[in-house]
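Following this message is one structure expressed as structure tokens.
The other protein chains are all here in position, but one chain of the complex has been omitted.
Presenting chain A:
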Amino acid sequence: MSEPLIRVEELTKHYYLPKTKLLEKRNAVRAVDGISFDIAEGEIFGLVGESGCGKSTTGQMIVQLVKETHGGIYYRDRQINALPANEMKALRRELQIVFQDPSSSLNPKKTIGWLLEEPLVIHGVADRAKRREIVLKTLEQVGLGADYLKRYPHELSGGQKQRVGIAAALVLKPKFIVIDEAVSALDVSVQSQILNLLKELRDKLRLTYLFISHDLNVVQYLSDRVGVMYLGKLVEIFDVSTSAVGPLHPYTKALFSAIPDVKGTRERVLLKGDVPNPIHPPDGCAFHPRCPLAVDRCSQERPGLQKVAPRHEVSCHLFEEGDFPS
């Protein structure tokens, strides 16, 4: 395995709430609460979880669109979250993001050609002909042609817009792209086109992705490794292709068993209740109030990620090193 391209250490984001009383201790929403993982070069790392678990915040912190509260983000072993602004700007060429809703992330008043050229202008590609050439080449890479240059976003279908969104991330020839729910808003037949495109681009341009999605079928199809988040914490990281045992954490199991599939072979684990309030997460393991296997220790002591097998880490008291209770 190659060296990690992206490494995240104890990454934390707290959103502070306004005080309601003068001497009150300030409350915080712990959106992301001390997570660590790494992504190897050429890998697709999937990040899944329910809404509000912190997966998008994590992606936005890695490309520095959101400033972390504390923790470290390393790109090729260089810490990027403490860099001066001009160095960070240079680095942004290599770290890009694709958003969920292309209709709201593309400026409706600008042509596709302009939208794709702007990043090149910002990053100092001075020669106009050269810029045009790069834009055309990128459009071809995402399966669109020169006739799209003069069009506006509203003239395109959802799938075409998402291709433009991907092209906008690609024009600067990045090494790493955060893909945040990029296929969630698309219909099945269009979704499969975009998934194939993402896969093809990864192979051709040797890209690395952080693929964020709530759709577990999509994540399992595309990713090499999957990280599962719950209430701002990573509860499990496992390799989709080699893990013989599959997911182990009770939350991951429940989550994966809840995917409606067309074969109907899965055994259901129905969770009770909702995700707790992230302002006052439960003590101990954050999942214990909903966990069907919780024991006393779970409500007192917070578990950490433990390696239980090669390329498989679980954060649960039921799993000590190399031990698999059923």
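We take it that contacts are C-beta pairs under 8 Å (C-beta built on N, C-alpha and C of every residue); 3 or more make two chains touch, one makes a residue touch a chain; residues count from 1.
What we mean here is this: contacts and distances are computed from a predicted model.
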Task: Per UniProt, the name of the complex member that is left out, chosen from "ATP synthase subunit a", "histidine kinase", "ABC transporter ATP-binding protein" or "Amidophosphoribosyltransferase" - done: "ABC transporter ATP-binding protein"
Task: Which of A:R76, A:K110, A:R151 or A:H214 contacts the chain that the document leaves out - done: A:H214
Task: Touching residues on chain A - with respect to the absent chain - done: 50-51, 157, 159, 187-193, 195-196, 199-200, 214, 216-218, 220-222, 240-241, 254-255, 257-264, 268, 270-271, 274-275
